[in-house]
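In this view, the complex is presented without one of its protein chains, the others remaining in place.
On to subunit A.
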Amino acid sequence: MKVMAQVAMVMNLDKCIGCHTCSVTCKQTWTNRTGVEYAWFNNVETKPGVGYPRRYEDQERWKGGWMLDKRGRLVLRSGGRVKRLLSLFSNPDLPSIEDYYEPVTYDYDNLVSAPAQDDVPVARPRSVLTGKPTAITWGANWEDGLGGAPEHAGGDPNLSGEWAQKVKFEFEQTFLFHLPRLCEHCLNPACVSACPSGAMYKRVEDGIVLVDQDRCRGWRMCATACPYKKVYINHATGKAEKCTFCFPRIEAGQPTVCSETCVGRLRYLGVLLYDADRVGEAAATPDEKDLLDAQRGVFLDPSDPQTVAAARRSGVPEDWLEAARHSPVYDLVMRYKVALPLHPEYRTMPMVWYVPPLSPVLDAVDAAGGDQDDPDHVFTAVTRLRIPLEYLAELFTAGDTDVVAGVLMKLTALRSYMRERSLGEVGDETALKAVGLTGREAEDLHRLLAVAKYADRYVVPAAHKEDSAALSAMENRCPVEFSGDAQPTDGRRVMLGIPTLRRRTSDAPAGGHL
C-alpha cells in the first residue's frame, strides 16, 4: 500500500446560481494574458448544453480519457505510444479555436476619441487574434441560462439515450442547472500519460497536476487526451497551460481563488488519502457503472490506524493526517456518499466531485401538483421522473440512475427533516432511516451543506516548507512575475506567456521569445 494525499474538491450544485464569479476571478488571476485569452481554467456551464469547448464530452470525436481494449487493458482513447508519436506532426483530434471561441476585445478608445457627432459612439468588438472587427458568435458561457437552448442544447452529448426524446427546451417544460468545471486533478490523469516530453506531472505531496513550462515542447497531446478539455494551448508560447489548483495558495493553506470567491459557498476543499498502488486496477474496472465504487474503494479511511501507519511510512506529514480526518471532502464523498464524480466512465479517476442538484426534481414535483415538502411526493417523483434523472446519471454515474436517485432521496430526506427541526418540531426520522441517516448525521450533514462555514468548507493544510524551497520562491512575488530584486542583465524579461506578439503598441514589449 502506497498512501498518497490529495487536495480534492466537492461542489454542491444545488447552490450554484451561475454567477461566474469563480470564472472571472480565476481568469483575472491566471489567464488574463496574451495567448490564453480563450482559455478558462474554471468555467461555468449551463446544463443541458453543448459546453465549452463545444461538445467536449463527445469522446468518439475528441478521443479524451481512457478506455478498455479488447483484452480489457486500460489504454488511452487517443491511441498508444507509437500512434501518438506518429501524430506529432498533425494531431487529428485537437479542438481548433472555433471549438472554443474567437476571443474579442472592444474599441473602447473610440468611446472617448470619437469626434463630436450626433450619434453616440460605440465600442465595436474586435478579434484579439486578427485585430479585425468581428461578430461575436460564440463564447465560453454562450448558453448561459439556456440561452439558445432550443437551437443548440440538443447537441449536448449527454442527451444520447432514448429517454432524451423527452427532454424539452420550451420555456415551460425545460430544466437547467449550472455546472462549474475546472481541472479534475485526476488520480489517473490522461493528459500526464499522453505528454510525450514528460512535462506534465502529478505532485506527490498534494496530487495537483501541473505543466512544467520549461519542459513542455508544445506537442499538444495533453489537450486531446484530457476528456474534460481542461488543458489549453497557449497560442503565443506554443505551450500547454492548465488549472494549477492555485498551488501557491494551497501551499500556504488557503483555498483556491475559485473557492475563496464563490458567493454561493458551494465549494469544499479537503484532503483525501488514497492508495496509489490500486489506482490502475480501479481505473480498469470492467463495468463502467462500477467505476464509482472502484474509485471510492481507492480512498482510505483517515481514522483507520492501519491507514495512518501506512501513511506515516509513505511520508505523509502529521498535520496532513489531521486535516484528512477533518476533511469535508471525505465526509461528502465517503461518509455520506452524496458527492459524485463527473463522468467516471472516462476512467481518469477525477478528484473534483459534485453533489447533484435537487432543484430540477423539486420543480417537477411542483409541476405534477405534488408537495415538495412531503418526502413521499418527492421520493415518488425521483423514482418516476425519467428526466432529468437519466441526465444526471449520464453526467455523474456512467448512466446508473439508482445511484443518483439514492443521493437525491438522501438530500430530500435531509431537507424535509431539517425543515421540521428548524420549525421547532421533533423531526420524523423514518424518512432519514430510509436513506441510511441518523438524526445526528443529518444535523452534521446539514451543517456542512447548508450552514457551510468557511472553516468547515476549507480544510487545507499548508505545505511543508522544509521540503519545498519552491514555496519560498513564491512568497515574495506574484507568480506571473519575477522577483523584483534585480533588474535583468540582458534587458529582456521573459515573463510567463507575455510575448511581444500582437501588441498594437510595439514600443513597450513586455518580453518575448527570441
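The rule we apply is simple: a contact is a pair of C-beta atoms (placed from the backbone, for glycine too) under 8 Å apart; a residue touches a chain by one contact, two chains touch by 3 or more; residues count from 1.
In the analysis below, contacts and distances are computed from a predicted model.
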item	value
Name under which UniProt lists the unshown chain, selected from "Xanthine dehydrogenase D subunit", "Sarcosine oxidase subunit delta", "Respiratory nitrate reductase subunit gamma" or "Peptide/nickel transport system permease protein"	"Respiratory nitrate reductase subunit gamma"
Selected from A:Met1, A:Val24 or A:Leu94 as touching the chain missing from the view	A:Leu94
Sole contact to the chain not displayed, among A:Val44, A:Val104, A:Val192 or A:Leu437	A:Val192
Per the touch definition above, residue among A:Tyr56, A:Phe175 or A:Phe247 touching the missing chain	A:Phe247
Touching residue (missing chain; options A:Val211, A:Leu392 or A:Leu414)	A:Val211
Omitted-chain contact residue, chosen from A:Val44, A:Val104, A:Ala153 or A:Met200	A:Met200
Residue ranges of subunit A at the interface with the undisplayed chain	30, 81-82, 84-85, 88-92, 94-97, 127, 129-132, 188-189, 192-193, 195-198, 200-205, 210-220, 233, 235-239, 241-242, 244, 247, 463, 467-473, 482-483, 485-486, 488-490, 492-494, 496-497, 499-502, 512-514
